[in-house]
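I'd like to ask some things about the structure below.
Only one protein chain is missing from this complex, and each of the others stays in its spot.
And now, chain A:
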Amino acid sequence: MAKVRTFRLPHYDAYPIQVAMFKDVKNAAFLRSQLLAANPEFDYAFLDATMILTPQHLLLATFQALHNSRTSRLKARTAHSELVFRLHPNNNIGESYRTFGISDSTTRLLAVKLSLTPDVTSESVSRHLGEVVEGESVEIGEAGEELGGWADEGKIRKVYKLNGNGNGKTGVVKNGQARDERKEMESVILGMMTVKGS
């Protein structure tokens, strides 16, 4: 049994989201092959956990996937591939999978499953993931702080083309207190994900 945390997006309370985190994953290649074979049993969004900056980062992609699925405007084939697609700033599904999706060498894994039908429950996801993922399940807190815990800021900056320390220019308006660097970065990324594909 894997440890699964259920999130509920405001305004989409009827569709819970099941999220599980794993470290020391040994069979990433197998999981990826199942995705490539489009095995319906493996309809998950398997993500490289080092590419997720904060809980909101993951939740916006999840929201967009769910929203587009509910309003029949998916760009990708399934809601779960839409989730992976929505994370990337460019409009290329393959690239999204290469950057944010599971690769053969992934050891830190995030598995997201949308409960689009009532038979997908926290228990069913937990049981299935517990069987197929060879890795150590990590508990996620209620607010999901752990979701950004493994973030590789350098890699994420590169994908979203954010230059270091916000911007190096002088005369930056800092008329308040010290800024929360990660919060600022998150805000820019959420904005970029929103205007993507327009």
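Going forward, a residue touches a chain if its C-beta (ideal position, glycine included) is under 8 Å from a C-beta of that chain, and two chains touch if they have at least 3 such contacts; residues count from 1.
The definition used in the following text is that contacts and distances are computed from a predicted model.
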item: Absent chain [UniProt protein name; select from "EKC/KEOPS complex subunit BUD32", "GPI transamidase component PIG-T", "Mitochondrial large ribosomal subunit" or "Ribophorin II C-terminal domain-containing protein"]; value: "EKC/KEOPS complex subunit BUD32"
item: Positions on chain A where the hidden chain makes contact; value: 7-12, 55-56, 59-60, 63-64, 67, 70-71, 73, 143-144, 162, 166-167, 171-177, 184, 187-188, 190-192, 194-195, 198
